[in-house]
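For reference, the structure is listed below as structure tokens.
Note that this complex is displayed minus one protein chain, with the remaining chains in position.
Right after this comes subunit A.
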Amino acid sequence: MASVSSDEWRTVCDKFTNAQNLTVVESRNDPENDPFRSKYKARELLREIHCSLKSFEAGEGEAERGGEEIGDQRPIEPPVDGQLEDGFGQGFSGDSPAGLRAAKLGAVEYYLGVNHVDTEELSAGQEHLMNCMKLLERCRVSSENVSLFIHVRNQLGILWAGRDETETAQGFLETAESIYQRYIKEDGSPPTDMAEYFTTEEKLLTHQERTKRFELAYTHTMYYLAQVYKNLGETERAATYCHSTLQRQLQLNQYSPMEWALNAATLSQYYITKGRYMEGRHCLSAATVISGLAGEVPSEAAAQESETESERREQLMQKRAEIARCWIKYCLNVLQDSKKLLEDSIGELDTDRQEELKRARRREEEEEEKGRKSALLFGSEDTFDSIVSLEEKVRCLLPLDFAEARAVFLVGQNYVTQAKEYFQMDGYVTDHIEILQDHSALFRALAFFEEDLERRCKMHKRRVDMLEPICNDLNSRYYLMIRRQMMFELAEIYNEMMDLKLTLANRQADTQSLDNHTIKKFNHLCSASAKYFQMFLDSLCSPEGKIPEHLEEEVLRPALVARFRLARLHSRLISSSPSVQLENLDKSLENYKYVVQYCEAHPEAKATVETELELSTEMVGLLPLKINRLKAKMTANN
């Protein structure tokens, strides 16, 4: 081979630099009608380099003949990449002349392969990449060639995934993964980058730069594996690999803080929907800490001065508010999961269960400690402590009593305030309301743990206070869906409050009779609930006020449930006047009938409201009796 200092070699190096420049820089400016102009130019240069390498080889005579077979038109063997032992077992050692020659030729084949893939010539690309694989097959993995070992498999992974052959892609990428791991274990020295094969001595990379490039290649392997597992439906594994990708970006300092933080926050949402709160909390804490590295939010004054500052201000504020919203969901899910675990069949706190869980708590705490040690943790030296201290502010174990629940609630509420600072009503209607709905849900979950019914009622009142004015002020022309959600929620809150008031009154008074004040209060809450159920139902009507004959799937259950609840509410209103009673009962019957008749006309609806339908059918049979009795009494009295 031509000596590294010869002029011929220098020419090769220059060509390579040129080709790289064409591929990476120039190609961005290629015109629309000739999009691959620079890439084609680069391809020519790479081909010339390939020829030169071959001729150096021929010129030196004594070289093994092996390399020449490469150009042959051998049919491509089925891509199998499972025999990872090969790379470490036999073959040329990486620093032998034959090994170096194979690596150099392999690298050119690799660059040619990538070039063909980029220009949408997949099978030619595949051929070059497989040529590279074959050249490497004869070499042992060493610091001279390990980078190429990884890169070529990354590319083959992408190629096969693009052909919907996900398992084949998986094979290549998993081999890359194990080659990396074994190399790090057995050697670990900063490996040569492929670009260095074609640079003159003085331009060789520093150890630091070598490591950086090599590690980045492996980060990509992780990222590609994440996508492969996602496409294979192995979500959990995909999440683990996304996690590793993020962790590596942080460790190797190859990330932009805001983007990273947002990605970590998004990953937390995966974990919390899977109930893995420790991981979720870790992602969120890291997201908050790393987002802090993106710098101070420019002041309002600075933002008015320059457009870039104003945009930066906007971006930073928005993204931090979004991370806050991810935290809200964390707190909310923790509380709701805990509620699900502790509630009995009528939705009240199951104290036996509570005791049982509290006894199991100690074991859980130990497990948490163990889990933390084995989990993939984020953080570089300077951020690790801040992440841990942020984690300590909220528990990741499900709360088991009011005090614990309140601690989680307060953290969530704090993030609600933060998020609302950016997502204000004016300008961010939908976002603002979604945050309010979460706030209301936090209260709802907390109320479950509150034993004092009076205070529980006050919590529900807080929910009403935050939702009611907005629901009424919002223009339904633009915010129909969100208004419907709020109407339904308000109806349910009033219903809940009504039940609480009744329980309280019954506790206080031994007799069945309620005092006037309580009756008034009760009726008020009852009609408020009915009003919002009715508003919800009205919102389904046409502009002319016609009730739709057919209910859409996504409102089917809510609409029938609203009818059913409305029927119940009307029958519960307390009145001393028989004529008012009669009126209420008629309305009640009418709504029960609607549920029954709708389900008769649309049998497919039955399954969605089984319990409600059963009760409604019963009531349709019973209520007329009650009404008749009342009528009889009225005539008798008259």
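One rule holds in what follows: a residue touches a chain if its C-beta (ideal position, glycine included) is under 8 Å from a C-beta of that chain, and two chains touch if they have at least 3 such contacts; residues count from 1.
Note that contacts and distances are computed from a predicted model.
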Out of "Kinesin-like protein", "Dynein light chain roadblock", "Aldehyde dehydrogenase 1" or "AP-3 complex subunit delta-1", flag the one the UniProt entry gives for the chain missing from this complex. "Kinesin-like protein"
Which is it among A:13, A:377 or A:540 that touches the chain not included here? A:540
Out of A:140, A:329 or A:501, point to the residue that touches the absent chain in the complete complex. A:329
Touch list for subunit A against the chain that is not drawn: 27-32, 35-36, 39, 118-119, 157-158, 161-162, 164, 166, 169, 219-220, 223-224, 226-228, 230-231, 235, 238-239, 242, 245-246, 249, 259, 262-263, 265-267, 269-270, 272-273, 307, 311, 314, 319, 322-323, 325-326, 328-329, 332-333, 336, 424-430, 470, 473-481, 539-540, 542-543, 545, 550, 552-555
